[in-house]
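The structure follows.
Note that this complex is displayed minus one protein chain, with the remaining chains in position.
As written, the chains take the letters A and B, and residue 1 is the first residue of each chain.
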Amino acid sequence: MEITLQVNGKARTVDVDPRISLLDLLRERLGLIGAKKGCDHGQCGACTVLLDGRRALSCLALAVAVEGRAVTTVEGLASGDDLHPLQAAFIEHDAFQCGYCTPGQLCSAAGMLDEPGPSAVTEDLRTDPGLTPDEIRERMSGNLCRCGAYVNIVSAISEVAR
Amino acid sequence: MKTFDYARADSAAEAVRDHAPGTMYLGGGTNLVDLMRLGVAEPDRLVDVSRLPLDRIEQAGDRVRIGATVRNSDLAADPGIRARYPMLARAVLTGASGQVRNVATVAGNLLQRTRCAYFQDVTRPCNKRRPGSGCPAIAGDHTNLAIMGASEACVATHPSDMAVALTALGAEVHVTGTGGDRVIPMPGLHRLPGDEPERDTVLEPGELIVAVELPPPPPGAMVYRKVRERASFAFALVSIAAALDVGADGTVAGCRIALGGLAHVPWRAERAEQALLGGPATGEAFLRAAEAELEQASPLPRNAYKVPLTRNLIVSTLEGLAS
């Protein structure tokens, strides 16, 4: 099937097998290796991209089902040579070690900053405590980091959220 | 993954028309694509219903109608839901992760399948996946599986948090199919495994969920609490959705209790509710009610912990609501 989707601002038209995931389309066909395959079943968050501006798992999205949508990968976060503030903060706070979960963490954080709060960690859902460390931890829990960089991830995101 | 045809439906009627044996509806795909990659689901044809114009949350008189393709995140963020049905918002927010909730639909959440390890592994037997092949979970790993309403054929649990809240709230599921439209009350959408564990729900082939309707919220305070050893991004060991209305005289005027992680269905604790109605809202009464409910439990060796866990959770949750 031939589909067209916007990838990091550019229209891309590809002929795809209906079985291919958006993740494999990005990595194997479009040469965009930023989105990572960690589990291929929606259990780790390494493949997180922004789909029409909202964070989503590219491993669980069939490419054919996201036809016409706008996809932003980690490669699309920076503006030219200027890193996205989250990218700069991740470097400054040493918010990664092996780096494999990092693109997913960054896309997830970028999407999360625009999402309405609060999350399940807050007692009264009608209040909005803002992006407290507890809120960031809960909202970022869909992105596993086996190196255990969470402490620094939370401090990096906190800096940008302020 | 087996190859399949893909089509996108523009209307619910078209989707239903397009349905044939071997067809499956694709919503957000967060469970179906996962199951297809595992080889558990092998549709010949996918009809994508994720873009149907059923993505609105509307007030209809004193009821709220939630479209089938409303994303979990949007449901949980809706100010009306947060204000009037906080247990539902919280249940949704405790499910999966932000990324999954952004994509998963309300209908898909209801129809997600068990996370039993044997069900998800096509190289091992499972009566739900391959009827008649056996249930190795009963002698094997059933740590997170059912203690209520299970059968010799299946001890799977329903994994949804949202469905537990909807069960407590008495939601209605609106479906359409070749046989016309119908309304299925909750509890009632999901079924116990019996000797047909391959059937999770009472839906007929080709039937499509178009909306979930909420009656007015029950009076009194309500809450959802989920228990899990990882603090987030994990299925419930046990969860509870409860509402409690204590009258001026200190007796229970109304009570709703639904439990997750215990059964093949989101479990409405009717015995506990009956035991409480009209009685005192005390810890002692709550304990008796919990024990009345748990008389039906038939735990296995590795999930026997769910009995004290459920008992404690019911008592503690009701005490919290009563105070």
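Assume contacts are C-beta pairs under 8 Å (C-beta built on N, C-alpha and C of every residue); 3 or more make two chains touch, one makes a residue touch a chain.
Definition applied: contacts and distances are computed from a predicted model.
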Omitted chain (choose from "NADH-quinone oxidoreductase subunit H", "Acetyl-CoA C-acetyltransferase", "Xanthine dehydrogenase YagR molybdenum-binding subunit" or "Phosphopantetheine attachment site") - UniProt protein name: "Xanthine dehydrogenase YagR molybdenum-binding subunit"
Given B:5, B:44, B:58 or B:141, the one touching the chain that is not displayed: B:141
Which residue of A:3, A:22, A:145 or A:161 touches the chain not shown here: A:145
Residue among A:14, A:70 or A:83 that touches the chain left out of view: A:83
Chain not shown, touching residues in subunit A: 17, 19-20, 24, 27-28, 31-41, 43-44, 46, 73-75, 77-78, 83, 87, 90-92, 94, 96-103, 106, 121, 133, 136-138, 140-154
Subunit B residues touching the omitted chain (full complex): 1-3, 39, 115, 117, 120-121, 123-124, 136, 139-141, 143, 227-235, 237-238, 302-305, 308-309, 312-313, 316
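Throughout what follows, only the chains that are shown with their structure count from here on.
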Whole-Å gap between the CA centroids of subunit A and subunit B: 28
Interface residues, subunit A side, partner subunit B - complex: 1, 17-19, 21, 40-42, 45, 48, 51, 54-57, 60-62, 64-65, 108, 111-112, 115-116, 119-121, 125-126, 137-144
List of subunit B residues in touch with subunit A within their complex: 1, 3-6, 8, 26, 28-30, 33-34, 37-38, 46, 48, 50, 73, 77, 82-83, 86, 89-90, 93-94, 96-100, 102-103, 231-233
